[in-house]
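Pasting a structure here, questions to come.
Excluded from the complex is one protein chain; the other protein chains are retained at their positions.
Going in written order, the chains are labelled A and B, and every chain counts its residues from 1.
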Amino acid sequence: MTQLIAGPLERDPAAEHLSRPDGHADRAPRARLIRFLVRRPGLVLSVLVVVLVFLAAFWPHLFTGRDPLLGVPAERFRAPGGAHPFGTDELGRDVLARVVHGAALSLKATLIAVAVAFAVGGAVGLVAGFVGRWVEDALMRLVDVLLAIPALFLSLALVTALGYGTVKVAVAVGIASVASFARVMRAEVLRVRQAVYVEAARLSGARWYAVLLRHVLPNAIGPVAVLAALDVGTAVLAVSSLSFLGYGAAPPAPEWGTLISSGRNYLANAWWLSTLPGLTVAATVLATNRIARALDGEWARHR
Amino acid sequence: MRRYVLRRLAQAVAVLWAAYTVSFLVLDLLPGDPVSAMAGGGLDQAPLDPAVLARMRHEYGFDQPVWLQYLEYLGRAARGDFGHSVATGRPVTTVIAEALPPTLALTAAALLLAVVFGAGLASYATYTPRRWLRQALLSLPGLGVSLPTFWVGLILVQLLSFRLRLLPAFGNDGLRGLVLPALTLAVPTSALIAQVLAKSLLTALDEPYVETARAKGAGPARIHLRHALRNAALPALTVVGLVVGNLLAGSVVVESVFSRNGLGRATVNAVTVQDIPLVQGVVVFGAAAFVLVNLAVDLIYPLLDPRIVAAGRRSPA
Partner (left out) sequence: MSELLDIRGLRVSYGTRGGAITAVDNLDLAVRPGEVVAVVGESGSGKSTTAHAVIGLLPPNARVDGGSIRFEGRELAGASDRELRAVRGARIGLVPQDPTVSLNPVTRIGDQVAEALRVHGLADRRSATVEAVELLERAGLPDPAVRARQYPYELSGGMRQRALIAVAIAARPRLIIADEPTSALDVTVQRRILDHLDALVRESGAAMLLITHDLGIAADRAHRVVVMSQGRAVEAGPTRTVLDVPRHPYTRGLLAAAPSLSVTDRVAPKHLPDGAALVTVEGVSKEFPLPRVNGGSRTVRAVDEVSFDIRRGETFALVGESGSGKSTTARLVLRLTEPTAGRITFAGADVTHARGPALRALRRRAQLIYQNPYASLDPRFTVAKIVTEPLRAFGVGDRASRLARARDLVDRVALPSSALDRRPAQLSGGQRQRVAIARSLALSPDLVVCDEPVSALDVSVQDQVLRLLAQLQADTGVAYLFISHDLAVVRQIADRVAVMKDGRIVETATAAQLFDSPRHEYTRELLDAIPGRRATPL
């Protein structure tokens, strides 16, 4: 699988000096998975973080019984402590409740953004790579242009045209990532299409649609899926940036970027207002990136 | 070599034209009436008199077929005229030119910091024989790209300005005011550079030509600098070209966090009041900056890698 993530590589030089075993020593898959995870506590933690975010998005009451919108004036600016683990804000609202309830909005925006990028970019790349000729040229020039416009500028232009709101921001972020998906998808389709086994399938008499569905797509989709996993982190950051700038959900709604933004006015006396929601965002992005890296080859190499 | 330069130049012009077209498509064709938006000065103000709107439509040429509008605007843009800001009535090019200097200072400082930190970290992490130190250093870039930029800015302000009172938190004044914003903007960029350089350094160190050098009896420093780094610098250089666009766009967030004046601030204001000509101008400017920097990178490339120019001339055996 193509390496999409720049990071420390695990190398196995022994493979070049020793003949490969014939693979008759299959270990039980479950034991292998457990072994794999036990050696990677960071990965286990990451999966846990993502599970928590999902739970918070769908069942916020598992984590907090408080109303994210209801302020208690008597409890303004309480520092983090027993009753309020994340403290309270300027209206006496519980920050933890706001972060937990904000997960739904942020997760929704993230998933929309990734889905748009994956669907549109993947389709463009697949068509370009498989059809070739002038279609490929035209599509890839368009992709070059989208790459040349800095992603945030492109998102801002789309927000200008579409207007404000969580969904619109999500679409704008998604469109801005279309180009990289198209590139990876095309590169993978081209790589697989030139693979000897695809020619072998063609020589065996397989028709073009069978080649596309049975060989090209299944072998090309892996790196694109990894990119999607990686793009989750990027999208969380981009969506929160745009809502930090004030283009996301309208003010009382507790979107993560908005929370950080509204806390900045009280930096000097209530550090937790920005810091703790920000840590939540950072933890989520770190976790999804770690999982993406595991998908990108680490597991395959382990096998 | 001249052919190479000419080809790159032609490509740059083509990308600029296409960037203009894309921004035109996005901003002028998507649903929503630009004139009422412009006249209203934002989304949340009272609608205007229909007669005024009709006059404005005519003035801006919105009553003409789309392709005529496009050609008209494209012709003007080619002469350097991107229209007038709706909010202030001043030429878009003037607004951008005025907002640019502080942003350029910010991005240049951030790029310098990012390259120094990123390259330094990657080189040292792959050089040190201490395994734990290498692992620790190599995990930093992954952290750097995961932090929201604006949050990093707020944390820095909290620590260095409010707690330690070392540096000013807000505003444009002088070099001291530049430190925190540049540092903030440099964090994700240096992380990206470090990631790419570390990966290509590790790959290069695994190449057979490094073994050849070892077999000559060359020491680790020589191998790292003369052999690995020279080959690994190429992908890292490409990344530096790519991140310049991100730095420019990142100024939007950072200038907003630190209340600095500049292109980013101007962009935020333009988006907020739906100042379409100005947003379009910023988008095309961003693409132009990206294209120019990458043109420069493309021209530096052959100096570092002798194979590049030859690629057009002969196919490898």
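Everything that follows uses one rule, which is that a residue touches a chain if its C-beta (ideal position, glycine included) is under 8 Å from a C-beta of that chain, and two chains touch if they have at least 3 such contacts.
Quick caveat: nothing in here was measured; it's all calculated off a predicted structure.
Chemist: Quick one: which of A:Val167, A:Ala206, A:Ala225 or A:Ala283 touches the chain that's been left out?
Modeler: Candidates A:Val167, A:Ala206, A:Ala225 or A:Ala283; residue touching the omitted chain: A:Ala206.
Chemist: Kindly state which of the options B:Ser23, B:Ser200, B:Asn231 or B:Asn294 is in contact with the chain not pictured.
Modeler: Only one of B:Ser23, B:Ser200, B:Asn231 or B:Asn294 touches the chain omitted from view, namely B:Asn231.
Chemist: If you put the missing chain back, which residues of subunit B would it touch?
Modeler: Residue positions of subunit B that touch the missing chain: 3, 207-209, 211-220, 222, 226-227, 230-231, 304-307, 310, 312-317.
Chemist: Using the document's contact rule, name the residues of subunit A that touch the chain not shown here.
Modeler: These residues of subunit A touch the chain that is not shown: 12-14, 16-20, 22-24, 26, 195-201, 203-207, 210, 214-215, 218-219, 302.
In this text, only the chains that are shown with their structure count from here on.
Chemist: Can you name the residues of subunit A that touch subunit B in the complex?
Modeler: It is residues 3, 5-9, 11, 13, 141-142, 144-146, 148-154, 156-164, 233, 237, 240-241, 244-247, 257, 260-261, 263-264, 267-268, 271, 274-275, 278, 281-282, 285-286, 289-290, 293 of subunit A that touch subunit B.
Chemist: Taking the touch rule as given, give the residues of subunit B at its contact with subunit A in the complex, in rising order.
Modeler: Touching subunit A: residues 14-15, 18-19, 21-23, 26-27, 30-32, 43, 134-135, 138-139, 141-143, 145-151, 154-155, 157-158, 162, 192, 195-196, 198-200, 202-203, 206, 245-246, 248-250, 252-253, 256-257, 267-268, 270-272, 274, 276, 279-280, 282-283, 286-287, 290-291 of subunit B.
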